[in-house]
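Missing here is one protein chain; the remaining ones are kept as they sit in the complex.
Chain IDs A and B follow the sequence of writing; residue 1 opens each chain.
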Amino acid sequence: MNTVILSAAEHVPVVAPTEASGVFGLMWLIIALPALGAVVLLLGGRRTDAWGHLLATALPIVSFVLGVAMFVAMLGRAEDDRQVGQHLWTWFETSDLSVGMDLLLDPLSILFVLLITGVGSLIHVYSIGYMAHDPRRRRFFAYLNLFLAAMLTLVLADNYLVLFLGWEGVGLASYLLIGFWQHKPSAAAAAKKAFVINRVGDMGLSTAIMLAFVTFGSTSFAVISAGAPEASETTMTILGLLLLLGACGKSAQVPLQAWLLDAMEGPTPVSALIHAATMVTAGVYLVVRSNFVFELAPAAQTVVVVVAVVTLLWGAVIGCAKDDVKKVLAGSTMSQIGYMMLGAGLGVAGYAFAIFHLLTHGFFKANMFLGAGSVMHAMDDDVDMRRYGGLRLPMPVTFLTFAMGYLAIIGFPGFSGFFSKDKIIETALAENLLVGSLALLGAGITGFYMTRLMLMTFFGKRRWRDGVHPHESPAVMTGPLVALAALSVLGGVLILGNWISDFLTPVVGHAEHAAPPIPAWAVSVLTVAVVAVGVTGAWLMFGRRSVPEAPPEPHGPLGWAVTAGRNDLYGDQINDTLVVGPGATVTRTVVDVDKHVVDGVLTGGPVAVGAIAGVLRRLENGYVRSYALSVLTGAVVVIAALLAVNLA
Amino acid sequence: MTAFWVLAPVLVLAALGLLFVRKAVHAALLLAVVMISLAVLYAVLEAPFLFAVQIVVYTGAILMLFLFVVMLVGVDASDSLVETIPGQRLSAGVVGILLLVLLLLGFGQLGLGAAQSLGAAGGSDNIRAIADLLFSRYVVAFEVTAALLITAAVGAMVLAHKERLEPKRSQADLAAQRVRDFSQRGVHLGNLPAPGTYARHNAVDTPALLPDGGTVPGSVPRVLVARGSVRDVGGFASSPGSGDGGEQGPGPKSPAAELVEAQIEERAWTRPADDADGRAAAPPGVSDPDDGHEDAAVTGDAGEQGEES
Partner (left out) sequence: MDSVTPFVVLSAILFSIGAVGVLIRRNAIVVFMCVELMLNAGNLALVAFAYHHGGLDGQVAAFFVMVVAAAEVVIGLAIIMTIFRTRHSASVDDASLLKW
């Protein structure tokens, strides 16, 4: 795989923030506002029930406005002056380690801020309608705000420790929101599963932070990026692999992918915000942010590519086999994050495209999740696509917006996904033919499963359950859908004139594109053709024929693949066999040893002593004359001994 | 040596008596015999000073102390010779004989060397010689014994001192208490019945007789009852006879006797049942008049006698 290793950049970008001034001085407010919302709603209790959700929606919008203002201000600056830092306070300080609560706003983080606050605000608005009848609505909005604050901390951090703070914060918010309907055992279990699997990734990240501190004496991006070239390649490889482990956990990449499908137990806005648009992309952010590490660790970069490709296909296959609309989308998310990881793993050439795809994916996937939520809303929370069908007529707005997202994700020419995915495939083809081909294959599968989703939901016969009367959702829900649909369509403009690449250059560096083996326009045509094949295949299987209401038995040459896909490609079974089973065995053994061997030794002695004492204590009858007799007997024995010695 | 051979059997017998006599007073008297005999032996062994000290300190002071305590304690302290710890007596005997044998064996091993005479120090000069030793070589030990004695004296005072926890009850208080008992519980207000007085015997250890020939239980001081030294009044009783031995007088117990018994029990003559384990001899006549003749119960005997007369 060494050929994957790219034109190893001589120049590794260095993070070099300047002190914030002007509108950038309000950087902390971006985080503080949602945090304030969470605090007010959580501490305010029932008093805030009436207006809490409005406050919680307004605050991210203000943050978004602030973000836009800073974005504009940043555009007005010179290209090498776009990294702005703000020191809030010193978090903690020991002799060797001084960690400041430092924020960093650069082209990379401002894009994330805009995505998080923008999409987040839209989803808040949507949630007002979606959660209107939930008795615990206030708590839901509080958690959403908490999530936004943590996520913004993550992307605005200027060192790994503050990033880790946000990282754990989003993990917490994710846990709380997946298990939001905690009365459902499945939701509680899913939340726990997500939390536990994420711990594995967090362990990698925290170990990486410790390693970075040991190596560089600091956790700040600036110091590490400046000192990175001096560190040995082995260290950087280990560091990169540990960071990748963290990214895998958060972004549901193989082998830590198993939690994402179960995470769909959470309310749909949560799936849209956390498990599609923002949080799961934190892993991509981490890899891109740590580009100075990966640039110096080609082996780690290779592993990133391998993980990305495996996940890309893994998610796509799962997406093809599932009947649960949200799980199809979850598999799709996994797959699309695989594309982003692929871009990030391709190095300097791919970072910008990874971020580009991340943004467009944030738009269209949030759009589709919210559309799916709208559909579920109409279908009495039924998620089985086999009971949908023909919904385009009763739900025109949802259908049209969903269609925009659909066209975007399969890469229909002109839509945002077309540009972003195309760029990644193109770069991958340029770097390595095998990787590029697999990415191309993934695009075809994407076309297949998304078309299947589309056809089963909005076209064909009506297979609704009795008593279900689908209706269009209220305006407060369709409004965000329309906005996100527009972004899905128009997101591609970011690539015009290579704008996003240039914009991100201060952070990730710039590399001349290696020429792909075939011209760029040919790659685009090839991609569209492959996607068209997938779409046609889906239409042949689900469009022309009626969809059976019960999932058919797997048959044909790909039957085994269908079975495997329905079982999440046996991700849980693999985990059980490789980790949970042996872990439980070891634990049981240790418990048995502790209970029987250790405790036996420890308690056996005292028990024996106690038993002997129970017999001997009868000698202590309390009668002084008995004791006197003992004394006298002892004296007699001593005298006898003395005499015996004398006589002998 | 004549004195020794005369006194040694006396000593051993008296010491053995210490083991077997029942009453503490007798034990004290036997001990006095031992002490005085020992004093004589000291004189034989040319220790006139110790002879005097033995008599003055042991027989005069320590034994007197013993007797005082016996007097204070000994009312119901009669020591029954029933052994309560299984095997104690046998073991003690065996170990004691073993000890004696070993001691004799040990003494048999001694090489005493030639005897030397004390000379004048064993005679008229004995006290002076001891004084010389005490105030020269043993002066420190002597001073320490002074401290020991003072400590012992203070300790005895501390131990024997009894803090008064409530104000002393005056005669008026006691009278008020008696009247209160009478009004609340009907306890007899007047004196206890006097002991019987007879031509042949007019001491307080004879109980008074009731008209029906029974005895009045409260008429004998409780100490005498507790010691079991209540005199048998069989010879004096003149009541018409009743059933066989152990039976109370003829027919039902006289109302007068019941009344007196009830009052006596109210007065709590006996201590709280601290001798319930049967160690001490059961006080006859007081707690259980129907106890029968085995304990020479006053009332029971009275009944028998009444029959004879």
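Simple rule for what comes next: a residue touches a chain if its C-beta (ideal position, glycine included) is under 8 Å from a C-beta of that chain, and two chains touch if they have at least 3 such contacts.
What you are looking at is a predicted structure, and each value in this text was computed from that prediction instead of being measured.
Student: Pick out the residues on subunit A that sit against the missing chain.
Tutor: Touch with the absent chain occurs at residues 617-618, 620-625, 628-629, 632.
Student: Counting contacts across the full complex, list the positions on subunit B that touch the omitted chain.
Tutor: The missing chain touches subunit B at positions 1, 4, 8, 11-12, 15-16, 18-19, 24, 27-28, 31, 34-35, 38, 41-42, 45-47, 49-50, 53-54, 57-58, 61-62, 65-66, 69-70, 72-74, 77, 79, 83-85, 88-89, 91-93, 95-97, 99-100, 103-104, 107, 112-113, 115-119, 121-122, 126, 129-130, 133-134, 138, 141, 145, 148-149, 151-153, 155-156, 159-160, 162, 271-272, 274, 279.
The rule we apply is simple: only the chains that are shown with their structure count from here on.
Student: CA centre of subunit A versus CA centre of subunit B: separation in Å?
Tutor: 97
Student: In the complex of these two chains, what residues of subunit A are touching subunit B?
Tutor: It comes out as residues 621, 623, 625-626, 629, 632-633, 635-636, 639-640, 642-643, 646-647.
Student: Can you list the subunit B residues touching subunit A in their complex?
Tutor: Residues 85, 88, 91-92, 95-96, 98-99, 102-103, 105-106, 109.
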